[in-house]
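Could you have a look at this structure, given as C-alpha cells, before my questions?
Here the complex is missing a single protein chain, while all its other protein chains stay put.
Chain nomenclature is as follows: A and B, assigned in order of appearance, with residue numbering initiated at 1 for each chain independently.
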Amino acid sequence: MPLTCDPLLRVLRNPTDSAQLNLSQWDLLLRQARRANLLSALSERFLHADLVDSVPPKVRKYLDAANMLADANRRGARWEVRCVLKALEGTGIPVVLLKGAAYVLADVPTGRGRLFHDIDFMVPKARLEQVEQALRWQGWTSTHLNPYDQRYYRQWMHELPPMRHVKRGTVLDVHHTILPETAKLHPDPEKLLSAARDVPGFPMLKVFAPADMVLHSATHLFHDGELENGLRDLVDLDSLLRHFGDKPRFWDDLNHRAAELDLTRPLYYALRFTRELLNTPVPEAAWRQAQQGRPPVLLASLMNALFRRALLPDHDSCNTWLTAPARWLLYVRSHHLRMPLHLLVPHLVRKALRGKVDTEKP
Amino acid sequence: MKLSDFSEPALTRQLAGEGLVLHTGPFSVHVRTTMSSVVQGLSILYRDYDVSHMQGYADFHVQLVAGGGLRRWYKPQVRFLFDGFAPFKPLPLDQAFPMFEWGLNWCVANHMHNCLILHAAVVERGGYAVVLPAPPGSGKSTLCAALVTRGWRLLSDELTIVSLDDGTIVPLPRPVGLKNHSIAVMKAFAPHCTVGNETRDTNKGTVAHMRAPRQSVEQALTPARVGWVVFPTYQSGAPARLEKLGKAGAFMRVVQNAFNFNVVGVKGFDVLKGIIDDCACYEFSYGQLEQAMDVFDSLAASRVAEKPAQKTA
Partner (left out) sequence: MPTSPTNTTLLLWASIPDEVLRWAEWDDQYVVYHEDSGDAHQLNQVAALSLQHLTGQGQVSGDLVRTVAQLLVVDVDDALTATVEQALANLRRIGLVVSIRL
C-alpha cells in the first residue's frame, strides 16, 4: 500500500497511534518526516498531545533538535520582520506578511514547527518601487542579476526578484499579488490587502484575514504548484483549517471569499486532499458548497491520481513507478497555469539550457 | 561485533547487500555501498568500531553509489546519498572514501541541533579536553593527529559536539583528516600510525585519513570537560609560542567557528559562557610538531598540578 505513506500520514492524522510503532517503524517515520520537512511539525504535534515522553530516546533527540531549529527559525523571522519594518518606517506603507512569516507573527499554531527560509510579504503594486528603494538603502540587494531573470520577474511575475541582505544573508520575497500576472486566475490584490488584519504589537504590520490566509495557502499548493514540500504545505492547510474552523462564520466566509477571488478550484482541492490524507474536519455543508470549484469528472479523477502521488514525500517508501511521471505532469501544469504557452515554451527552453530546471526558480 | 570480524570479501558482500550499521560515538550509521575504495577505507580505518546488522533503527542511512547519466562512461563519479537524497554534487569516483567522511560530517552538523557544534578538533588528557577551533589551513588537524599519537585521547578532529545539558564534550572519534604535506609529516612523526589511501586532486588537495587510536574508539561514550581552548596557527619554521588570550575575544572566536550558534540560542550562549569561565584560552603558533607536543604536555601537567579533575558542572 505505497500510497499511504505509512507511518507518517497515520501519525500526523492521529499522533496517539505512535504508541503502536515498533523501532523500525519509528526509524521509517523519522526518515519520512525528515524528507518531507515535517520533523519539527511532528515534534510539535507530539508536544501538543503530551506524547513526547513515549517517544524512544534515540528518536526523541532528533525531535528535540528539530524543535530547536524551528524555534530559531521563529526567532529569526521575527527579527527579520522587525528589520523590514524599520527599513520601511519612513514610507508609511503597511507590510502584509504571507506564508510562514505570517503564521509566526500572527501566532497561529501553523507557525510552530514550521521551517522556512524566505520572508514573503505583499505591498500595493503602485508602491513597489518605493519599497524596493527603501530596502536597498538598508542593505537588501536583488539576487537575480542577469537581465533575463530581472525582466522575467518584473514583467510576468507577482513578485520582485528575491532580495538578499548583504550582511545577514536573509532573503525577502516582495509580492504585489499572489499569482503571476500571466496566470489563468486573477484574484484581486486590492481585495486581499483591504481585508488584511493588524498584528498586535507591530504597527504597520498586517496578515491576511483567516479565509484569505487559507485561500493563499491553497493557491500556492494547488495552482502555483511547487510540490517539493507538498505534504508540508498540506499540513499547513490542515492546521489552518483546524485552527480557524472553530470560529462561527469561518466556513461561510471561506466559500464566499473563494468565489469572490476567483479561487474556488484551489479551495476545492485543498478541502478534498486535507480531508482525504489528513482527516481534516470540514463541515458537511462547507464541503458541499466547495463543490462549486470541482473540476469536470474526468479531470477531477486525473488530478486526484496525480496529487495523491505527488503530495507524498519524495522518499523511497512512498514512491511508486507512477510517482515521477505524476510529479513531472504537475510541474508542467503549474507552469502552464502560470503563463500562456507562447511565453512558457521559450522560458522552459532557456531554463533547460542553463541546466537549472529542478534546482532554482524562476 | 567489530568491523574487523569481517574479512574484506565478507564486508564487501555485506555492504553491497543489506548494509552494515557502524557505531561511531553517539551515532549509528547504516552504510551501503558497492564501491571497493569505500570498503577498503572502512576496513583499514574503522576496524576497531562496533558494527551491527540493520535491525530496526539507525540515526543516518547513507549510501555511496556510482553517478548515473552518460558521464559514467567517460568520467565515472560517485554520489553520496542521505536516505536516497543527494546533499552534494557528485565527485570523481576515486574520491568515494573522502566523500563518505565528508558526508558523515554533514549528517552530524545538520541534525544535531540539540548540541552546540563547533568546527574544531578536540583531544583529552587527564580528564580535561583541549578544544582547537580553527579555519582550514591552520594546522589544526595535523596538531590533533600528532597529539593522539602521543597519549592524548581523540574526541574529534573536525566536529566538536558540546552538550547543552552540562557543557561537556561528546566524543565522536573518527579517522583524522590529513591534507597535502601533512600526510608525509605525520608518517614521519609517527611511523607506526596507520594512514589510509591517498586521494589526489580533491578540492582540498591530496587527502588521506589516519586511523583513530583504539583506546579513543573504545572510550567513545566517555565525555570530557573543557580545560583549554587553544587557537592554533602553523607557521613554517616558527618557534612554538603559547599566548594567553582575553576571554571575551576567545568567546567571539569560538562563536565564529560554531556551525549552529544561532540555532541553539540562549542555551548555547549560557553553556559556552560556562566553558569559557572555567577554561584557559590561548593563541598558539608553532612550526615544529615536537615542540608543540612539549607545550601541550606542560599544559596538561599544569592542570593536574592545579587541582584534581573532580569538579562537576
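One rule holds for everything that comes next: contacts are C-beta pairs under 8 Å (C-beta built on N, C-alpha and C of every residue); 3 or more make two chains touch, one makes a residue touch a chain.
What you see is a predicted model, and the numbers here were worked out from it, not measured in a lab.
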Touched by the hidden chain, restricted to displayed chains: A, B
Residue among B:G69, B:P191 or B:G246 touching the omitted chain: B:G246
Residue, one of A:Q138, A:T182 or A:S317, that touches the chain absent here: A:Q138
Footprint left on chain A by the chain that the document does not show: 72, 75-76, 78-79, 82-83, 137-139
On chain B, residues whose C-beta touches the chain left out of the figure: 246-249, 251-252, 255, 261-262, 265-266, 269-270, 273, 276-277
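The rule we apply is simple: only the chains that are shown with their structure count from here on.
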Cα-centroid distance, chain A relative to chain B, in whole angstrom: 38
Touching residues (chain side chain A, partner chain B) in the complex: 22-24, 26-27, 31, 34-35, 56, 58-59, 61-62, 64-66, 68-69, 71-72, 75-76, 314-316
Of all residues in chain B, those that touch chain A in their complex: 55-59, 61, 83-85, 111-114, 262-265
